[in-house]
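Inspection log for the structure reproduced underneath, given as structure tokens.
Apart from one protein chain that is not included, each protein chain of the complex appears where it belongs.
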Amino acid sequence: MKTRPELDLVDAPVPSKKELDAASAAIRALVGGSIDRFDNEALLALALGDDVADEAILDEERVDANLLRHALDGQGEHPLAELASALRVATGSKEVDELTHERLVRRALHERENRAAPRRYWPIASAIVALAAGIALLIGNVTADRSEREVAASLPRLRAAAATVALIPSRSTESLFDASTAFGARGGESARVGRIVASRASDFRANRFARWGVR
Amino acid sequence: MSCVVSNVAWSPLRLHAHARPSILRPVTAAPTPVAPFEQRLDPARLAELEAERLLAERAKAGDRRALAEILRKFGPILYRSVLLPRLGSEAVAQDALGDTYVRVVEKFAQFEWRGCGVYPWLRVVAMRIALDSLRSRKRETLFDPDDLARAADAAERDLDQGLDLKLCEERDREAAKIKLDTALGAINSRYALAIRLRVLEEKSREEAAGSLGVTVSTLDVVLHRALKALKKALGGDDSESP
Partner (left out) sequence: MRVTSRLTLICALVLTACKAQPSPDPALVAAGCHEDAPAVDETLLAFLSKARAVHLQVDLAEADAKIDEAVRLLDGLVRPPAPGGENASPEVAEVLADSLARLAELEGQRGNFEAARVLVRRGLGIAKGRTQFRGRLFEVLGSVEKRSFDALRERRDDEGATAAKLRSLAALKEAVSIQEDVIDRALGTAPSP
């Protein structure tokens, strides 16, 4: 640690105001007078070779340190709290939240799909949907009462179905393979099982999200 | 091109014809004698790489599920090792991860299997996205844009040299540690201790104050000064601090 200025009195230059202030604080401490925390900080700063031991700066600093403390506790913002947080995450091993990650993956993949969709079909598709909706509404009004009664009667069944239909069931893997190419008597097993795993891993994740109620 | 896997290296040339002559070495140079490749690579890792190669081929051919699987497998590592340490904020790192995915989806058709998996390629993409993010908005982070530009260049070299996932991850983790240790070493040891206790080890104010032998309110001031000093050591302008 750097030596305190008072230990170098012989060769020391004329003390500055802050050094004198610090020395006064030290004297107060030595003679039994109370030393408040800012005086203590002034001594510390001097010992550490800081150049901000002035009382006026300390007041400002005290306020700012307090703001920093609250920001570190998540209340308010402070540039140094941002730095502290950056240090923490840079050396930690925080993982991305699974749901957030899944959302990012899907967004990226769907974004490409949306970009690839030919826009010229939109007007036609919209017209079809609008027309169909209009006719459906017309017919729907006539049969509404009957439909509502039917729906009410089948509600328990629908609820039970909703609980299970959302999950992707296990099923034959044949659709994953090209029908026109026979498996052959030798080889290809690893690729086949790899393909099955990839497909079902995706289904499994979808089921998990469905169970969590996010789908 | 050789694949560097932990402390061993192997040449994928026998398996894949993606070799490029080195510009640093004449092509007539005698080849370095190498042991049979199964002796140089952990069989489990080799099996994993083969499965990964098949997956990448499907993704390149436009199989969205395969591409999604790649993102799900490597995305969390990119987040943890590349983006979060360099961007210093969970929200910003998540945005960057999303941008990385969009870029990967756009560019995956250009991906070429280089024997060491998909991760080093993804890492370069993520590094470039992180650099763009850091340049677009000044943030208080451990790394500045210049650091990141150098890291992105290094990631490209790693890709060229065929660095394995584990080594890439270790290298990224090490980079953050070295950067932090260097900066903490440049400030007063008492300040460095305050940062270690309160920020890195997340000790309570009381505990940290006790370790430093000061009151909690003094600790707040010491920590404030410590972070200012660290910011200066990292090359940041401390005038922003109110």
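Going in written order, the chains are labelled A and B, and every chain counts its residues from 1.
Everything that follows uses one rule, which is that a residue touches a chain if its C-beta (ideal position, glycine included) is under 8 Å from a C-beta of that chain, and two chains touch if they have at least 3 such contacts.
Worth saying up front: this structure is predicted, and the values here are computed from it rather than measured.
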>> Touching residues of chain B against the unshown chain: what are they?
In response: 38, 43, 46-48, 50-51
>> Counting contacts across the full complex, list the positions on chain A that touch the omitted chain.
In response: 127-128, 131-132, 135-136, 139, 164, 167-175, 177, 179-180, 182-186, 189-190, 192-194, 196-197, 200-201, 203-204, 207
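Basically, only the chains that are shown with their structure count from here on.
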> If you look only at chain B, which of its residues touch chain A in the complex?
Replying inline: 50-51, 54-55, 58, 64-69, 71-72, 75-76, 79-80, 84-90, 93-94, 97-98, 101-102, 104-106, 139-143, 176-177, 179-180, 188-191, 195, 198-200, 202, 205, 214-215, 217-218, 220-225, 227-228, 230-231, 236, 240-242
> Where on chain A does chain B make contact in their complex?
Replying inline: 1, 37, 40-41, 44-45, 48-50, 52, 58, 61-62, 64-69, 72, 78-80, 82-91, 93-96, 100-102, 104-109, 111-113, 190-191, 194-195, 198-199, 201-202, 205
